[in-house]
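In what follows, a single structure is set out as structure tokens and then discussed.
All protein chains but one are shown at their positions in the complex.
And then subunit A:
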Amino acid sequence: MKQQAADILDTKTLTVQDAIDKYKVASTKTWWQKTGNYRIAFLYLLPSLLLFSVFMFYPMIYSLYLSFFFTDAQGTASAFVGWENYTYLFQSAAFRNSVGVTLLFVLYTVPSSVIIALFLALLANEKLRGIGLYRTIFASTLGMSVAASAVIWLFMFHPTAGILNAALTSINLPALSWLQDSTMALVSVAITTIWMNTGFSFLILLGGLQNIDEHLYESARIDGAGYFYRLRRITVPMLSPTLFFIITITFINSFQSFGQVDILTGGGPAEATNLIIYSIYKEAFIYYQFGPASAQAIILFGAVLLLTLLQFKFGEKKVHYQ
């Protein structure tokens, strides 16, 4: 039976193939001419490819290479160790802690950054007298460098001279060890990060809000839709491309938060804020162990890539493009 079916299929394909051969006009173009477009595309891409190769691909491939070695005091790969850097990482309690801390940090910062920025953007989108001032204030953290913001918060978190503890004690609450207590420290770093993220997210979201067609609201209002109904049915869907962009960017930024950790806690206390990116830095530039550091970097790269792909696969379905 099967053989028969295959035969029929075979004859069919043959007939189609025959037809093609019969009516085919032989191309006068040579292979060289046919691939012309690709060569032009390549030429146009060449400058960026060159830059990417020097600053992205080469370091990435070199990291991958280093991750299979131990490095000597000069930082050159000296002993091939195979997968040991990776297997050691998966067994190491310190690395598992870093992974946990990083995920927790992302959980603390991403939703709250986006929600706060959205809330502020909705407020600032109202047409009121002097709203420009508030828009400037809300967006102002955008202009602050990571180092400057972290130092400001460092002063505020100071256990004895900080304004936060002064405020707490003035209303008869006990002073907190903002950066010295291991559970509090991650929250403190997260607060700083949210504060830093808000300016940028706010500005982009406000831009998105301003782009929504006023007529949509007008018709909704005529139909008797309340504020929250309009928010849910018009604002959020119309804003979804912007929201998706902001969520993706905040997400990636959150995985790569470094400056504030370095300035506020140095990964401590007891590794409670030792995010993977900070752990990579310590391994590479304090201990000078480029092998294990590269292995961590490769794992982080894989994880962020995977999560971003997942986000695109599932998140993008909910995005409404006009």
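We take it that a contact is a pair of C-beta atoms (placed from the backbone, for glycine too) under 8 Å apart; a residue touches a chain by one contact, two chains touch by 3 or more; residues count from 1.
Please note the rule applied: contacts and distances are computed from a predicted model.
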item: Omitted chain (choose from "Aldehyde dehydrogenase", "Carbohydrate ABC transporter substrate-binding protein, CUT1 family", "Pyrroloquinoline quinone biosynthesis peptide chaperone PqqD" or "Osmoprotectant transport system permease protein") - UniProt protein name; value: "Carbohydrate ABC transporter substrate-binding protein, CUT1 family"
item: Residue among A:Leu179, A:Ile194, A:Met238 or A:Val261 touching the omitted chain; value: A:Leu179
item: Given A:Tyr229, A:Tyr288 or A:Phe312, the one touching the chain that is not displayed; value: A:Tyr288
item: From A:Thr71, A:Thr192, A:Thr242 or A:Gln260, residue that would touch the chain that is not displayed; value: A:Thr71
item: Residue ranges of subunit A at the interface with the undisplayed chain; value: 36, 39-40, 43-44, 46-47, 70-75, 78-79, 81, 94, 158-161, 179-180, 182, 265-266, 268-271, 282, 285-289, 291-292
